Every structure is written in C-alpha cells, then in structure tokens.
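A protein chain is absent from this complex, but the other protein chains hold their places.
In this document, chain identifiers A and B correspond to the written order of the chains, with residue numbering beginning at 1 in each.
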Amino acid sequence: MRSAPPPHQTPPPIPPTGPGRRAFVTGALAAAGVAATGCAPPDTLISGQTRLRQWNLFAGGDGLRMIEMHDAYEAEHTDIDFRATTFTWGAPFYTKVAMGAAGGRGADIATSHVSRLESLAPGRLLDPVDPAMLAEAGIDDTVVLPNIWDKCFFDGRLYAIPIDTHVLIQYYHLDVCRQAGLLDADDRLMEVSGAEEYFDMLREIKAVTGTYGVSVDTWGPWSNFWALYRQQDGELVLGEDDYEMDDDKALAAMEVLYRLSEEGLAPRHSMAADTAANLANGQAGLMIHGNWEIPTLEATGVGFSATQFPAVFGNHRTRGDSHCYVFPHQRDRDPERTRAAVEYAAWMLRNSLTWARGGHIPAYQPVVESPEYDELHPQAEYREAAENVQFEPQAWFSGSAGRLQEEATGALTTLHQGTQTPEQALAQLKGTIRDLLTVPSPV
Amino acid sequence: MTSQTSAPEPRTSPGAPPSAARDLVDVRRGPTTWTGLWFVLPFLAFYLLFLLWPAVVGLGYAFTDRSLAGGPLSFVGTANWRESLTDPALYDSLWNTLWFTVLSVPLMVLLALGMALLTDHARRLGWFLRLSFFAPFVLPVAVMTLIWNWMYNPSLGLFNGTLARFGVQGPEWLFSEDTAMFSVVIATAWWQVGFNYLLYLAAMQSIPKEVYEAASIDGAGTWQRIGRITLPLLARTTALITVLQLIGSLRVFEQIYLMTMGGPNFATRTVIQYIYDSGFVGLRVGLASSMAYIFMVLIIAASIAQFRLFSRKEA
Partner (left out) sequence: MVTSTTRPAAPTAASAPARPLRRRRVTVGSTALYTVAALAALLWLVPLLWAFATSVKPEGETTAMPPAWFTPDATFEAYAQVLGRGDIIRWTMNSLIITVIVTALTLVVCVLAAYGFSRFDFRGRSWLFALIIGGILIPPQTLIVPQFVLMTQLGLVDTYWGVALPQVVAPVFVFILKRFFDAIPRDYEDAARIDGAGSVRVLWSVILPLSRPILTAVGIFTFIGAWNNFLWPFIVTNDPEMMTLPVGLGTVLGQYGIQYAQVMASAVLGAIPLLIVFLLFQRHIVTGVAGAGIKG
C-alpha cells in the first residue's frame, strides 16, 4: 500500500514534457531484457562441482563453531559447492524449512532439533535418510547412543542424523565468585541445595557485583521452568484432548523465576546475546544458559567455569534436547546431491570434537570416548548433566522453539518483568496448553 | 466477492456524476468489437490467476483442514470459522492492529501537516527539507527496522545512552509490553510520514499565490493565513490522507514483525502476523484462510465506510 499513488483522483492531462522522463521507462525495459536473458541462478553443474546448500539455526557460539567446521569441510571438499545459511533461531528457522520443503526447492540438508521431528511432518516435509547410504559413510547405530538413535526414527523410517545432546548448565564468573568466597581451592563453585540456599548465594554475589546475582535469558524462560519443574518430579502428560500438570510444583518453579527478577537478583529483561554479556562484564556472577554459550564467553576472555544446573529443588535435573540433520523435501531430489549431503553429515559427526568444544555432547561416540574429549574444559565439569537431561513430552507442538515453548514464553517472561504473579502466569500457561490441545494437529 | 459492482468511486469534484458511471458511458469513438478485450486480456489473466483465484480457493480452504505439510484433506465444515471467531488471540491481534491504527493515523497526519507547513514557509530550505523528510520513505523496511532496533536497544542504544548522559533511566522500548507499540508507531511515523508529507506539500503549493497576497493586504499574519486559508483549503487533502493512512495502518505487518516479532507477550502481534503464524508457522492453511477472510471482510467494510464518509463530505 505504501507505494501506490492514491487511487481516487483523476490525473490531470499534463502536456508531454522533455525527454528525460522517458529514460526511466526505457531503462527499466532494457534492464528487464537483461533479466530475462541472463542472471539466472548459477547452475553449479556446469562448473563440475556438486551444489550443496545447508540451512542452520546456529548463531552465536555454535555459529562460530559451525563456520570453523565448514571451513575445514570446504577445504577438504573442493568438488562441493557448499554454502550454509543461518536463519534466526526458532520459529523463523523452522518456518523457512517447512515453507521451503512445501515449495520443494529448499535446502539440501538442514539442522533441526530431534524434539521437532514430529512437527516437521516426516514423509511429507522431510524426505527419509537412506540408512544404507549413511552406514556407508560410517554412521549407524553402533556409533550413536541407542536412546538418541531411536529418536531419529518416525514410523519406522530414519529421518534424522543426530549431532549432539545439549543441556542447560550454570556458568560462573571466577573473579566475582572468588571475591564472594564461593569457590574452593580448585575454583569449583560451592555446592548449594534448595531454593533458600541458592538465593542466599545470589545475594552474596550481588553484594560483589552491585547489579545482579545470576544472568538468565528472560526471553527464553521455558527451559528454566522445565528444569525447575522436573527437579520436583513435576509431570506434564499430554493426552489427546486433555493434559495433567502439577499446579503446586509449577507454581513453585514459577515463584523462583519471579523472585529472581523481583528481588533484583536477575535482570528483568535479557535477550540471548545480553545474557552472556551480563556475565562477561561482571554484572552477574552466575549465568544459567545452554552449554552452547561456552565459545561466546571464551571469546570475551573472561575467566569462567561451569557446573550443572543449580539444585534449586535439591537435584541437578536440567532441560535438554539433541541437534540433528534432516533432509527437507525436494521436488526433484538429485541423487548426487543427496549423497553429498549424507557424506557431509557423516563428516561433521566424525569431526564433532570441534562441536564438543562448543559445549555440546557429541552423539558420535568415538569422539566422546576419545582422550581429546577428556581434555576439554569446562565440558568435563558438567558431564554428569547428560544423565540429568529432561526431555519434553512428545507432541506436535512441543520441543525446542515449538509452539508450546514459544507461547509459554508469553506467560513466563512476565514473571521476570514482574507484570504477572506466578498464579496469573500459571493460569495463562495452562490456557496456552489447553488451547494447543484443542488445535487439530496440522501434521 | 469481487462481484462488487459499486466500487466506491470518489467524486472528484462536487458537481461531477459518480465517476464509475461516467467512465463507462464515455466511449464515444471506440468500435464495438473484440479488439478492446485483447488489450484487457493480459491484465485480466494476471488478475484472475494471482488475485481472484487465490481469493476463491482460499475461501474453499477455510472449510477444510488443509495443512501446509500436505497430507490427507478433509472437509471440516465451519470448524475453522468457529475456532477463529472464538479465538481470544485473534481478537487480541485485531485490537493490536486497531491500537496501532489509532496511534499512528493522527500522528502521521499531523506530523505530515506540520512538516509541510514548515517546508512551505521555509522555502529557501525547500530541497533540504524535502530530502530529509521524504528520504526515509524510500528505505526498505528491513533497513528501517535494523536502524531503529539498534537505536532502541535498552542497554546499548542511542536513545537510552543519550538519556543516561542526563542521568535519566530510559524505557525498555521494544522490550516492554507498555512501550513496545508506541516505539513501533514512532519508528513507523519516521519511516512512512514522507508520503503524506508530499501529498500535503503538493496541495499547499497548488494554492494560488494571489489568495495569500490578498490576505496579506488584508493584514493577516502568518498564523492567520495558515488558519484561515491554508488549512481550510487543505480539508480535502486531509480527508484523503486520513483515509489512505487508515487503510494502510490497518494492514500493518512487516515493520512490527521485524522489530518485535509480535512480542513482548504478543502485545504487538497484528492480524496479518497472526494469519502468518497460523498458516505458515503453524502450517494450518485452513484455519489461516478463515482468519484471512474474516479480516478481509472487516477491511473491505472499513474501506467502503471510509470512502462513503469521504464522498459525503465532498458532496
């Protein structure tokens, strides 16, 4: 609308004027000629290279690791015309994958969360992976942990190639925590158990930083909520058109998020990138975030370490998921490019020590069992976290950046902002879940 | 739906007959052959394929559970319509759209008027003012939102940084439910007011000099001339700009999507975004189609009402 001249007025019959006005139209038409004849998207078959297009959702630290791995991959594979694109994490990324697959000209290979497989309509928006081709490239159930491998199947067919498992952990700023007297001789963070002990610790840290105790991503509160809820054995059972949730435990988890910001121990607003910045610049002494922020913090040069998710309710359970590769549906799937995509995925798995440096626990076991992996710090500090991973219940709307997580953000972020009490936020969250259950599954 | 035969034709001058009627009887010379149809045909083909056809099949989709993911399709009767009409989130997004419109229309009309008055009086700065006031209009939306998101950044941005210099703690701008919509409206006004401004400016500069000169001789000061001559003569332009701005504001999507993605807590999600969220993010083509139709009917009704009002004022 904004460019259209208003439709309602008669143009005046202005007498024709100088020649300058014609230039524009003529130029436009000439350029159209150029457009019609040339400038088509480059067909790389001509150059003898195999075209391979990868889409991913890795910004920040993961993005840097992936670029590093891709540089190495490209150096080794000069026969591949490889290009990776990073989309905004979450719904924008998954929407582009789905729409690209619906159009049939999407990526050759894309990243995904294992928890999102169901929402991507395997068989329609996703093309299956040939297990034989993958095994030829060196990846099968003997090199991947069975519990993750099983999650890659849908209706008995393989649709995903697992990359890693990732969890929420707690980072700590060495100088700040040392000053607060919270570190032992080996720079390990003092172990606390229970909400009150944890809040006391945060107050001690705040006394040092003057700003916050812990930095949390207030715009991604679902993961923290899920970890806190599961620490209390809270169950979320999603049925056909009904669900079960433990109100008291949910309220207790929400109370923690609410108090963190209300008591000034955590920011009221902190987006993805700001969250790490708050720890790096010493405004907070702790940070609860995904293990994927390790490279971001390393890049800042700040002295930090990491441990498991805080035992606010007496244990270290944490939320987790797995990244994987999927093949978005293509209208004319090219066997050569498909093979190149499978071999690319296998290469990335075999070289996932780099990925592990980014904090994730690789799915490819030979890497995890390697001595090089033992050397990684602080990865070794939270390796037990893998046992404490809490996945979300399966549903088309659950999972990382799924609708439940997205829409729950609306309710849970108000706890940090202080605009809703836990009771109000719980009512909104339950409304959200109820609404999602009444929605007919689109896949 | 496009069998609408009484498209709201504006009356261009008080005495003229409704223009549609005039348009259609005024072929004095044309031979009554099929020649004319051949000329119309290319446009008609585009029109039928890319506008009318989607409009018709979209209506059909609204009665099915069609998914963007494909899969088995079944007729679901009015289920989508019932779900849409009872969906509080749709009403929230309607309200957000309306709120955006209410905030943006007066602002963007008055701002344009003020800027045009300045330009009309400070003539020696004319080129500079036109450049400065209109230039943002030609920016691609993403350029505008990148710049404004950066300026709005609560901890690192220009606004709060400058405020902090004076010891003022700036607002959270796009990150608070209370200020997000205002922030979007301000950025939109900066970006889009140039078009209204040019309309006003053209109208002002088409007022004959003699009218002002005569008033000057009468001893009218600048403000009196503005109040007694310029503004009354601009009444039609104001009505036109208001109508255009209303229609434009009701269709808002892109700058809000790029600035807040509809947040925080959906406080800025507009109807178009909700249709997008339902159809593409949520894959539910059927549901999104029903919402789109509900909104389309509202917009068309609003447009017709506005044109009617506008026309009556003219008559």
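Going forward, contacts are C-beta pairs under 8 Å (C-beta built on N, C-alpha and C of every residue); 3 or more make two chains touch, one makes a residue touch a chain.
Computed from a predicted structure; not experimentally measured.
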Item to complete: Return the single residue from A:Gly103, A:Gly194 or A:Gly431 that touches the missing chain.
Response: A:Gly103
Fill in: Hidden partner interface residues of chain A, rising order
2-7, 9-17, 21-22, 24-25, 28-29, 31-32, 34-36, 39, 41, 53, 59-60, 63, 83, 85-89, 92, 96-97, 99-100, 102-107, 273, 277, 331
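In this text, only the chains that are shown with their structure count from here on.
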Worksheet item: Taking each chain's centre as its mean C-alpha position, how far apart are chain A and chain B in Å?
Response: 35
Worksheet, complete the sentence: Interface with chain B, chain A side, in the complex: residues 1-2, 6, 8-10, 91-92, 94-95, 98-99, 102, 120-121, 124-125, 219, 268-269, 271, 274, 403, 409-411, 413-414, 417, 419, 435, 438-440, 442-443
Worksheet item: Can you list the residues on chain B that touch chain A in the complex?
Response: 9-10, 12, 19, 65, 67-71, 83, 89, 137, 154-155, 172, 175-177, 192, 195, 199, 240, 244, 247-248, 251, 261, 263-266, 280-284, 307
